[in-house]
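Not every chain is included here, but those present sit where they belong.
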Amino acid sequence: MSPTCNCSHDTIPNGLPRELHEQFKDPNHPANLICELCRLFYDNNWVTGTGGGISIRDVEGPNPNIVYIAPSGVQKERIQPWEMFVVELPDEKILRTPNDIPKELTKSYKYKQSACTPLFISCYTLRDAGACIHTHSQNAVMITLLYEDQSVFKINHIEQIKALPRLEYNSKSGKVEKIGSLENFETLIIPIIDNVPHEEDLVESLEKAIKDYPGTSAVLVRRHGIYVWGETIWKAKVYNEAIDYLLELAIKMKIAGINPIKD
Amino acid sequence: MSPTCNCSHDTIPNGLPRELHEQFKDPNHPANLICELCRLFYDNNWVTGTGGGISIRDVEGPNPNIVYIAPSGVQKERIQPWEMFVVELPDEKILRTPNDIPKELTKSYKYKQSACTPLFISCYTLRDAGACIHTHSQNAVMITLLYEDQSVFKINHIEQIKALPRLEYNSKSGKVEKIGSLENFETLIIPIIDNVPHEEDLVESLEKAIKDYPGTSAVLVRRHGIYVWGETIWKAKVYNEAIDYLLELAIKMKIAGINPIKD
Amino acid sequence: MSPTCNCSHDTIPNGLPRELHEQFKDPNHPANLICELCRLFYDNNWVTGTGGGISIRDVEGPNPNIVYIAPSGVQKERIQPWEMFVVELPDEKILRTPNDIPKELTKSYKYKQSACTPLFISCYTLRDAGACIHTHSQNAVMITLLYEDQSVFKINHIEQIKALPRLEYNSKSGKVEKIGSLENFETLIIPIIDNVPHEEDLVESLEKAIKDYPGTSAVLVRRHGIYVWGETIWKAKVYNEAIDYLLELAIKMKIAGINPIKD
């Protein structure tokens, strides 16, 4: 089930606590999926140079409030399952950090929590997401430059739009819920927020964008990248792929003088 | 014989019925080939975000009327051989669906038939095809945008055109038959049809295009992608590769101000 | 020593004659190298859609007059070592064809000799080459379109030019011989010949170009691709890579309005 190659990439070392050793035998454990997808995203040029990150909430596990987050500033394609920060919602209590792991496995590297952490938490809190992906995709950055004076990116009448969910605020549950998929002729709208010097300071504008655009599954950050979330990590992956496809196409259209919005 | 890596990607799980277990040991079984080619197409950015699909008619098997079709809305690069819909022509009788497979293998996912199914069936019925490939290739989408007001894409005097078959209506057999290959100086013509909200509603215009252009092995769908078919899955793969190569080249030519048609 | 992945791609089947079985155990056997490099070239989009081909003369083997040639019209990334045509120079005597191989290994496919064969032979005869590579690289095709009215491609003052050999006619040996490498400030000149309907009819103009340009290691074929040769398969591979790099760069330069020739 691995993206480009099914070779056993990660052999679990002996030094790990027995409990983790058991957990990581499951290729679908959130910590393993983060590693697998980071390698895939690296090949897509989305997380090179330590950029970007992934977080998964363990929605299928015994405690769906537990969140796994890739650490800050490391080479994303080389992280190992024992290098995750593990946080419990809603209090954001830190259950485990890679600094708790035997030093011979981490070479005494001092891990820091990802600066994206509060942004990931916003997606979990405001949207009940199961996973959140952050990339430095050049398509995301370029579209925000081509729409420099605009606060949203829009595209319509492209088949791939169908891969994205139709979301609606449900006044009974008080939640934004998926009620199907977009149609290909509909307009996909993704808000663009401006970058700030410190990633954690993006929280306010990200949360505002999420609230102002209840139909969106993503927020573009100008001159920076994109945040995409979904009900599960696989949905988040699909939404991210479909959006990046549409961003790439829109850039080509703009450069060829074709409006991504058809009348 | 796998596209980029020969590692054993798919190990057959124990829960499968013995009959399927035996079938899937053959790497050339249509269900395995669909999986293998979906991974290759994913790497080409042709079926990301659950887009596209493949169908193979078992032309070399005991019953050439049996058709294997990848399911709808799943990640194409991760499908497994037991996740196919199996249909028998000409009545389109459903012989097996992935919903018949032990739930522990499919995680209780509720599979839907691909919306492309009637389009694939059209290729089998009208052209006696052995396989049909549908991609969301950006080259296909872009060419239909660059030829927005035209109903065909044309290119000539490029060597790669030779990879495409010369097809002709045979009044004796009543079928369109391959009688060789195109010459490099000839004009390859691929009809473009307009997209519709629901993929199954493309059948009428796709069938009209197939009938109006007996020489074509493919139909472009504007703002959507392409359908390509062939006598076997390998021929369909080669035609699809050659056409995508020509579409990519034609886009580069158009942008550089060079006409894909040489006088 | 494989290009992207060292997994054992080709397991040798039992049905082969014992002699071939032994030969193909050597990963550096010309027939294995052709397979390995075809997979690499496929990933580079140089030989998709059955396009292109490779031929190796067994310069390190017991008989350096033996030439291995990939067959015509097959998927280049999937050929197996027993599918080569084997020819002996100078009489072009066919020593073995894949049609001689047990049918269960070739599925009774009727192989044809590559239409490139006489062109490969020209490189062996006129230049004493050890290998010849033919690709449908889009960079090669595009440069011939951007230089539509010219008979040569020229570039200078780029470091990568150093990877190409300095060739000179030696009146004593009567041969064109390598006497070092080009300098980065020198002008690389590659002749462009026009395409013809049948590949074998390119021989005359290819041979004329080889004779007219004793310093070249390659000939571009307009709207078709490129032929590149070298003293060994590894040299031919390096020259082909370096030339394709320079063609790609020259296209970017032209489109950005920069002349590939610096005064």
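Going by the order they are written in, the chains are A, B and C; count residues from 1 in each one.
Quick note on the criterion: a residue touches a chain if its C-beta (ideal position, glycine included) is under 8 Å from a C-beta of that chain, and two chains touch if they have at least 3 such contacts.
Please read all numbers here as calculations on a predicted model, not as lab measurements.
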Whole complex: how many copies, 3 being shown? 4
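Keep in mind that, in the parts below, only the chains that are shown with their structure count from here on.
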Please give the intersection of the contact partners of subunit A with those of subunit B. none
Using just the Cα atoms, superpose subunit B onto subunit C and tell me the rotation angle to the nearest 5°. 90
Give the residues of subunit B that touch two or more other chains, as numbers and ranges in rising order. 4-5, 7
In their shared complex, at which residues does subunit B touch subunit A? 4-5, 7-10, 39, 43, 45, 48-51, 75, 77-78, 136, 138, 141-142, 145-146, 148, 195, 197, 221, 223-225, 255
Looking at the complex, which residues from subunit B come into contact with subunit C? 1, 3-7, 157-160, 163, 183-185, 234, 237-239, 241-242, 244-245, 248-249, 252-253, 256, 258
